[in-house]
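Here the complex is missing a single protein chain, while all its other protein chains stay put.
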Amino acid sequence: MPASSLNPAVPIPQAAAAERPSIPSILHEWVTTTDHKRLGLMYIMAGLLFFVISGCMAALIRVQLAFPNNDFLPPQMFNRMFTMHGTAMVFLVGMPIIAGLMNYLVPLMIGARDMAFPRLNAFGFWIFLFGGGLLYFSYLAAPGLSGAGSAPDVGWFAYSPLTGKAFSRGHSTDYWILSIMISGIGSIASAINVIVTVITMRCRGMTLMKMPMFVWIVLVVAYLIVIVLPPLTAAQIMLLLDRFLGAKFFDTQAGGSAVLWQHFFWIFGHPEVYVLILPGFAVATEIIPVFSRKPIFGYAVMVGASVMIGFISLGVWAHHMFTIGMSAMSNTFFATSTMLVGIPTGIKLFNWLGTMWGGKIRFKTPMLFCVAFLFQFLCAGLTGIMLAVAPFDWQLSDSYFVVAHFHYVLIGGLLFTIFGAIYYWFPKATGKLLSEKLGKWHFWVFLIGFNLTFGPLHIAGILGMPRRIYTYDVGRGWDVWNLLASIGVIFQAVGILFFVGNILWSLWKGKKAGDDPWDAWTLEWSTTSPPPPYNFEVLPEVRSRRPLWDLKHPTDPDWKYE
Amino acid sequence: MAAASSPTISAAAEWKLPSKRKVGLICLLATESALFTIFVVAYLFYLGKSLNGPYPKDILSPPWLASVALLSSSVTVVLAERAFLRGNLGRFKLMLFVTIALGVFFLGATALEWKRLITHDQFTISSNLAGSTYYSLVGLHASHVVIGLLLLSLVWVLSLANWVGPEQHERVEMLSWYWHFVDAIWIVVFTVVYILGR
Amino acid sequence: MPGNETKPSSETPTHIALPAPTMWPMVTAFGITLLVTGLVTNLAVSVVGLVVALVGAVGWWRDVLPADRHEHVPVVPPSERAQPVQVAAGRVEHLKLGQAGHRVRVPAEIHPYSSGLKAGIAGGAVMAVLALGYGLIRHGSLWYPINLLSAAAVPTLATATTEQLRAFSSTGLAVGIFAHGVVSLLVGFVYAVMVPMFPRRGWLWAGIVLPLFWTGLFYGTSKFINPALAGRVDWPWFVVCQIAFGMVTGYVVARSERIETRQTWPLAARIGIESQEERE
Partner (left out) sequence: MGAARRRKPKILRREGIRAARATFPLTQNHVNPARISKLKRLGLVVAGGTGSWAFGADSAQVHSIANIFKPLSAPAEAVYEISLLALLVCAGIFLVVGSLLAYAVVKFRSRPGDEGTEPPQIYGSNQLEMAWTAIPILIVFVLVLVTARTTADVQNHPLPEDSLKVRVVGHQWWWEIHYPDHGVITANELHIPVSSRDQRRPTALRLESADVIHSFWVPQLAGKTDLIPNRANDMWVEPYQTGTFLGNCAEYCGTQHAKMLLRVVVETPEEFARWIASQKAPVVQDSSAQAGRDLFFNTSCVNCHRISGTAAEGVFGPDLTRLMSRSTLAAGAASNTPENLRLWVQNPHTIKPGCLMPDMQLNPAEVEKIVAYLLTLK
């Protein structure tokens, strides 16, 4: 096999210029690869694909809700729409993109050649992909191959007993269970892989406290995945037993408890949201220092805060259940623990502020996304605190205020940082810079669209609009806000088009990136863009958290001060 | 290559990191523990909540013999591993076989218990909450025994063919860790199901 | 130290061993997917899935047994390798002691954290004494101010009559001590870290400005935080108590011996500082 075609990280026709290997052989290479960089890119590409699909579903949801008494979508189709949108966004967009970033970056950042278990890594990717396919296959085949087919419509947290055989006939709910379960196996596999890689494969000199912050946070994420995905899997196994073998776990007729599922789901579900946001933090913690030209402020405290978030978030799940009639004591307990999460999160936010303070901030596109992230996450976190105040949540729970809250964290927090990450590391992965001009268009249009969509929805929630309703009546004061929200989606979609356009255009005609386009400091910038299959000819050795800074500023090296 | 860093720390300095397989296995066991925890919680949560019989206290009796068998297999697997380390392959094969036999015995006992419960006591997974939690928890454990046995047998067969060399020591060790884990879980399951559960 | 030193090329290997490509993990994953799909479609699918998964698993095993399979990838020629990292041409600015903003960003000396806790206790005690005195003088009851404070968290006290507030309540006492203690300690702690950051006249900040600031905040929100208190509070007394707290706490903090922060120690373990040249 010629050396040039072994070069990974080439999702581009142009990269194969030298010899032009045939399409099947390229395909074969990608399918059989165990290279963490290719798997990472495949994760991200699959995630973006699912993002566009479930984003279009969201757009349909918004069309339906743009006007009162609209009948664009029939009720069941609407219900399937938000179920598939939510499920896909969490499990098939958020998780794989995160897994992709971890896969791509961790070995490069810690100066390793690959992940610890490369084959397991490939397995994780493929089972996630097939699992995602299975979820969408439900549209064709849910009641069994002979039936008409339809997707699950039980909401992304699939509360029992709505998911029981009695209320959900056919197989649509089974598709939800099975596809999430097997893609969950993939997530666990890739999380274990990350932990082992970080613990056992750091390059010489990289002690735990000298790892880039990204790696630290990702380590916390992986630990969270390992601990909290099994509860979901366990609950899903129980539900499967209920549905296939007539077990009674969630059968309220037989004395089963409807609340138990909620506990199990949220024991998973709440930490899951931190699994989703922490990589966002990780990205911001890499990008903000580089573009502020300062090291991260308070590294040790940042590490501590990440670990604290990882711990506290295991004990807050019942804040999703303030309305089920728990005792006042339990409600207060969970309200308290939930608000406590705000503290380490606040520390992070302030430390980012401290990083920018006194810096010389360069507003390149990656940084723009991170700055917007700071503002939006602040908003979102504070609405989270409002929800955490149990009595306030009795009003807000399951209203559009919650919808607004979590889109602010998931989009304003996670998606914005993912965009930032793509703008930041795209040059590393492809050797081409993304266009700054298109990037700025993408940023501003999406920013406007996003806030236009989800800002007004807070107010709809305050005016008593419950979520997951396919239609509403005139005269309840919700019309304006919903219309604004739906208009916002147009902007978001245009923003995404700029983004996709930017990627395609830059792959084709983008500026050459060079090894280190941002003048950055972590190890991945010391190798070529794209890196060779083995990442580094000679494994590096570090003495500080910013090895490249040390090289660039031999008179002011970090290791003197750390 | 350039990243090759700033001043070398001291060429002689030791740079030792833990073994991949060990860390990996620990993570796997952590995941598995979380999985079992949920089933145990469900079991405890539903204790005494069945609306109708048969009730565990009337039909379950602690499988002492099978438990002793399973627990002693933890000892034999250690013996096997030690023998392997010393290069005493004959003894290794023997102890491995004993381990497998004990595991199979345990599984057989479980199977017979299930058979009795199902055919004689009409106690199935769908009869009541006790049935659901009992079969799922014990079944989950049994499935782990099965996996463990498959792996042990694989090693045994390979060692019969003399394909297992000293370089495989760590793999064998990991397998024995896994087997210990299965045993430890049994202690929990046993306590929950046969002691607290009645 | 020459930063861009490159390892001699003789050390660079010509080939690097990487895990060999394999399709078995994908086959296994596909098999497992089919296996579960069979549950919702047709058992035959499961059977096929099982077979595929087993084939995949066996293939996978053969990849790693007896030892992991590797592929030796040739290293790219030197011309295609990464450029050595260059020493940056520019200069790095440094913060100097005394420079504007220096104190906040890199404090040279701070009060020990323990002094904050001590100060919190002292200030809290003084404030408690004053408040209790107020209770005795105005209401003839030591419990009155305590109950009033606890009314923030205890619904029965929040709706109690003034008479009831004068009576002893064990919950009131427990909650009151807890709440007062926590807040005093925390504020004391904040004082210890913040007071050195104020340029001068620390006592003014600690004793007057900050107490007035939080009194203002409380004034604005007291109706929601503690309606019982809001309905009865004697603001002048309240302010006096706060200022007393601030003064005492500030004083205790200020009295403590300052310690040099690690920020000013050049080679200290955690935090570095640029002013070292100047000190050297």
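To keep things simple, chains are lettered A, B and C as they appear, and every chain counts its residues starting from 1.
We take it that contacts are C-beta pairs under 8 Å (C-beta built on N, C-alpha and C of every residue); 3 or more make two chains touch, one makes a residue touch a chain.
Computed from a prediction, not measured in an experiment: that's the story for all the values here.
Novice: What are the shown chains in contact with the chain that isn't displayed?
Specialist: Listed by label, the shown chains it touches are A, C.
Novice: Just to verify: which one of A:Leu60, A:Ala258 or A:Val494 makes contact with the chain not shown?
Specialist: Of these options, the touching residue for the absent chain is A:Ala258.
Novice: Among A:Pro161, A:Gly420 or A:Gly449, exactly one should touch the missing chain; which is it?
Specialist: Of all options in A:Pro161, A:Gly420 or A:Gly449, contact with the hidden chain holds for A:Pro161.
Novice: I'm checking contacts with the chain that's been left out. Which of A:Ile23, A:Leu140, A:Val480 or A:Leu504 qualifies?
Specialist: Going through A:Ile23, A:Leu140, A:Val480 or A:Leu504 one by one, A:Val480 is the residue touching the chain not shown.
Novice: Out of A:Asn121, A:Thr233, A:Ser292 or A:Ser306, which touches the unshown chain?
Specialist: A:Ser292
Novice: On subunit A, where is the contact patch with the chain that was removed from view?
Specialist: Missing-chain contacts on subunit A: residues 74-76, 79, 153-155, 159, 161-162, 166-167, 252-253, 255-259, 292-295, 297-301, 323-325, 327-328, 331-332, 335-336, 339-340, 342-343, 346-347, 349-351, 353-354, 356-363, 371, 374-375, 378-379, 382-383, 385-386, 389-399, 459, 462-464, 466-473, 475-481, 553, 556, 558, 561-562.
Novice: Considering the whole complex rather than only what is displayed, give the residues of subunit C touching the chain that is not shown.
Specialist: With respect to the unshown chain, the touching residues of subunit C are 88-95, 104-107, 110, 113, 151-155, 158-161, 179, 182-183, 186-187, 189-190, 193-194, 196-197, 220-221, 223-228, 230-231, 261-263, 270-272, 274.
FYI, only the chains that are shown with their structure count from here on.
Novice: By the contact definition above, name the pair with the higher C-beta contact count: B-C or A-B.
Specialist: Comparing B-C with A-B, the pair joined by more C-beta contacts is A-B.
Novice: Any idea how many Å lie between the Cα centroids of subunit A and subunit C?
Specialist: Taking the average C-alpha coordinate of subunit A and of subunit C, the gap between them is 24 Å.
Novice: Distance between subunit B and subunit C based on Cα centroids, please, to the nearest Å.
Specialist: Each chain's C-alpha centroid was found; their separation is 40 Å.
Novice: Could you please state the distance in Å, as a whole number, between where the Cα atoms of subunit A are centred and where those of subunit B are centred?
Specialist: 34
Novice: At which residue positions does subunit B touch at least two other chains?
Specialist: As it turns out, subunit B has residues touching two or more other chains at 1-4, 6-7.
Novice: Touching at least two other chains at once: which residues of subunit A meet that condition?
Specialist: If we look for residues of subunit A contacting two or more partner chains, we find 526-527, 537-538, 548, 550-551, 554, 557.
Novice: Would you pull the subunit A residues touching subunit B in the complex into a rising list?
Specialist: 111, 116-117, 188, 191-193, 195-196, 199-202, 204-205, 226-231, 233-235, 237-238, 241-242, 245-249, 254-257, 260, 264, 267, 523, 526-527, 536-544, 547-548, 550-551, 554, 557, 559
Novice: Can you check the complex and tell me which residues of subunit B touch subunit C?
Specialist: 1-4, 6-7, 158, 163-165, 167-168
Novice: Give the list of subunit A residues in touch with subunit C in this complex.
Specialist: Those in contact with subunit C are residues 3, 6, 29, 31-35, 113-114, 118-120, 122-123, 126-127, 129-131, 133-134, 137, 141-142, 144-145, 171, 174-175, 178, 181-182, 185-186, 240, 244, 300, 357-358, 514-516, 519, 526-528, 532-534, 537-538, 548, 550-554, 556-558, 560-562.
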